[in-house]
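Every protein chain but one is kept in place in this view of the complex.
Chains: A and B, in written order; residue numbering restarts at 1 for each.
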Amino acid sequence: MEAGEVMVSLLILLPLGGSVLLLALGRRLGEPGAGVLGTLTVSASFVLAAVAGGDFLAGGAHATQIPWFDWLSPLGVRAGLLWDPLSALMALVVTGVGALIHLYSIGYMKGDPRVGRFFAYMNLFVASMLILVLADGFALLFVGWELVGLCSYLLISFWFEKPVAAAAGKKAFVVNRVGDAGFLVALMLVFAAFGSLDYGEVLGRAAGELSTGMATAITLLLLMGATGKSAQFPLYVWLPDAMEGPTPVSALIHAATMVTAGVFMVARTGALFDLAPASAAVVAAVGIGTALYAATIAVAQYDIKRVLAYSTISQLGYMFAGVGAGAYVAGMFHLTTHAFFKALLFLGAGAVIHALAGEQDLRRMGGLWRRLPVTTVTMVVAWLAISGIPPLAGFWSKDEILATLFARGGAWRAIWAIGLLTALLTAFYMSRLIFLAFFGEQRWAEGAHPHEAPKVMTVALGALAVLALAGGVVNTPWRPGLEHFLEPAFEGLDLAHLPSGATQWVLAALSVAAAAVGILLAAGAYLRARRPAEEGPAWELLRRGYGVDEAYARVFAAGGQAAARFTDQTVDQKGVDGLVNGLGVLVRTVGERLRPLQTGFVRQYGLGIVLGAVALLAWFLSRGGF
Amino acid sequence: MVELVLFIIFGLAALFGAVTTVWARNPVYSALGLMLTLFSVAVFYVSNGAEFVAAVQVIVYAGAVMTLFLFVIMLVGVDRAEDRRENLPVQRPLALGLLVLFGAGVLVAGRFAWVTGSGGGRSAEGTVEALGSELFRRWVLPFELTALLLIIAAAGTIALGLFRRGEAEAADEGEAGEEEVAP
Partner (left out) sequence: MTVTAGWYLALAAVLFVVGASGLLLRRNALVMFMSVELMLNAANLSFVAAGRQLGVLDGQAAVFFVMVVAAAEVVVGLAIIVTVFRRRATASVDDLAGLKG
C-alpha cells in the first residue's frame, strides 16, 4: 500500500484505536485526559483527510480504491475503501466538525462519572461514520450504517439511569431497524441483479443491465433505509426523543453527521436513481413534504432542543429534495453548511443549558444576551445562516437547491413552492427561538446564575461560527468550487442545472424575502412585551407533533405487545408447556394403567411367560421354520 | 419290538409319575411320583443309546437331587394340608387353556421335518469314552464354566445359610440356629 492508501486507512483506524484505548483506560485517564485523547484522534484524522483530499483540489486526481480484506469469500464480497471527492468531502465534514464537538465536550461533560466511556463512544462513532462514507461497496456501507446506529443508541441512552433516556435509545434503534429491513432487502436485490456488492461493479454496470422496474424497487427500498436513518416521514419519530442524550451527541450525531448518511447514500448511488426517475421523484416528494411538516411542528415546541430536532428533520428534507431532483452537488453543499450551522446551534443551546444548570424550556429563558455574549453572537450567526440570509453559508446552499427545483420545471415547481414556504417557516421558528432565549425580559428561575461557557466550549462555538459565516464561499455561482471538486464523483450522472441569468436572481430575491418575512413576523410576535399565548387546538396539535407518536404507540407498540402476550400465554404456556407437561402426564397415566398387571403373584407371572411362549410358537409355526 | 414294549410300559409309568407329582396333596407323594418319572426317563435314555447319561440321571437326579428335596420337605413340614381353593380368578382356566394350546402346538411341530430332522436308528455310541472325548474336546469351555457354576451355587447356598436377617453371624451361631429349627 502506498502512502495515500495508508493515510486513508488511518482515518478510520485512529478513532477506532482511540475508542478501544478509551474503553480500556478511560477511567484511568480521567479528566481531561480522556477528552484530550478523543479529540486528538479525530483531529489527526481530519488532518490526514485534508492532506489526502488535497489532491482532488488540484483536479485530475483519480478515485482510489483501497482493498482491505476478503470478507465473504463464497459470495465474492470484499471489504475495502473508496477515496474519491465525495467520500473525501464527507470525511472532512465528519472529522472536522467532529473534532470541534469533541473539544467542546471536554468542557460540557466535565464532572460526569463516565467521561471515559463517553469519549470512547464518540470516537467509535466517528470511526463508524467514516467506515460508512469510505466504504467501497454496499457491504461495508451497511456495516458502517449499523455501527452508527449502535453508537447512536449507546450515546442517546448515555444517561441510562433516566428511564426516558433508555427508552429513547431503544426507540431510535427500533425505528432505525424498520428502515434497515428495507435497506437489507435492497442489498439482496442488488446482489441478485449484479452478483456483487461493489460500487464499481454495481454502479458501473447499472445503466446497461438494470431494468427500470428493478431499479425502482431497489431505490425505493434504499429510500426506506434512508428514511429511518435520516429521520424523514414516516420514520422520523425517534429524533425528537433522541434529544435525551447529551447535547454534544445531538450536535454530532443528530445534526451534522449520522442523519446525513441517508443523503450521502442517495448521492453515492445516484447511478441507480438515474435509472428510476419515479423513485427520484418520490425521494424529493418525501423530502420536501417532511421539510414542511417538521417546520410546522417546530413552531410550537418549548424545549429548545426539540425545536432544533424538528429543524434538523426539516433541513434534511431539503437535502433529500435536492438529491431527488438530481442536484447532487446542491444537496451535498447543503449537507455541509447544515453541519456547520446546526452543530453550532446545538452547541450554543448546550451552552445555554449549561449556563442555566439544565434548563431547557424556552419559557424560562430570555435576556441572556447580557450574560452570555459570545454564545449570543455565535447563535445569531447560526440563526441568520439557517434562515438563509446572505452572505452566510445557509443562503447559498438552500438557494441552490430551490433554484434547481424551479429550473426543472413542471411539477417540480410545486416542490419549489413548498420549499419556499418552508424557508419562511424556518426563519420564523428560528427567530422565535432566538428571541425567546436571548432577548426580551429575563424569565429564568430564581437562583440561577447564567454564566458564559468555559473557553473550551466557546472556542468550538467560534470556529463553527466562522464556518457558518464564510462557508458559503466554497460554492457561489461565480466560483462553483464544490461543483468542480465533486465533478469526478458524479461523472456520467444526469445532473440538474441551475437556471440561467435573471431567473436565478429573482429566485434568490424571493427566498431572501421569504426569510425576511418570517423573521419580521417572529419579531413582531416575540419581541413585544406581551408574548403570544400560544394556546388553542391548533397549537396543541402542532406541539404534539400531530399525534403521530401516539398513533404509532397505539398501532404498532400495542400490536407488538398484544402479539407478545399471545405468544407468551397461548403459544408458550398453553401450547409448548402443555405439550411437554402433557407428555409427562401421559407417561404417568400409562404407568398407572399398567400397574395392576404387577400383582406380585409369581404364578401369574408364570402365566405370562406361558402366554409368550405360546405366541412365539404360533408365530414360528406360521412361518414354517426358523 | 423290545423298545416298543419298554416305551409303552415306562411311558405310562412316566405319565403316571408326572400326574402324581402335580396332583398329590402330600408333598412326599409328589416327590415319589417325580422319582418314578425320573427312573422311567433313565430307561428311555438307555433305549436311546445314552447309557452314561442314564447312569448320571439315576445317581445325580434321583439319588442326590430328590434326596435333597425330601430333606427340605421334612424341614418345611409334611402335615400341612394345602388349601385347594384357587385364589386367583383367571388362573385355572387360563393356565389350562394356554397349556393345551402349547401342547398342541408342540405336537403339531413334531410333524415338521425342521423340528425332528430325518433319518433314524441308533448310530451314536453313548459310552463313557465317546461322551468323555466329546465333552473334553468340543465342549471343554462350557464344562469348565458349569464347574464354576457349581462352586458358585455351593458358596451362595452357604452364604444364604450363614447370613440371616442381614446380620453377619459367626459360623457356630449359624449352626446352632439350624439345629433349633430342625423338626
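Simple rule for what comes next: a contact is a pair of C-beta atoms (placed from the backbone, for glycine too) under 8 Å apart; a residue touches a chain by one contact, two chains touch by 3 or more.
The structure presented is a predicted model; accordingly, all values stated were derived computationally and were not measured.
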{"item": "Where the missing chain makes contact, among the chains that are shown", "value": "A, B"}
{"item": "Chain A residues that touch the omitted chain in the full complex", "value": "595, 597-603, 606-607, 610"}
{"item": "Those residues of chain B which, in the complete complex, touch the missing chain", "value": "3-4, 7, 11, 14-15, 18-19, 21-22, 24, 27, 30-31, 34, 37-38, 41, 44-45, 47-50, 52-53, 56-57, 60-61, 64-65, 68-69, 71-73, 75-77, 80, 82-83, 86-88, 91-92, 95-96, 99-100, 102-103, 106-107, 110-111, 115-117, 119-124, 126, 130-131, 134-135, 138-139, 142-143, 146, 149-150, 152-154, 156-157, 160-161, 164-165, 181"}
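Everything below uses one rule, namely that only the chains that are shown with their structure count from here on.
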{"item": "Interchain centroid distance [CA atoms averaged], chain A/chain B, Å", "value": "96"}
{"item": "Residue ranges of chain B touching chain A (in the complex, touch as defined)", "value": "88, 91, 94-95, 98-99, 101-102, 105-106, 108-109, 112, 114"}
{"item": "Residue ranges of chain A touching chain B (in the complex, touch as defined)", "value": "599, 601, 603-604, 607, 610-611, 613-614, 617-618, 620-621, 624-626"}
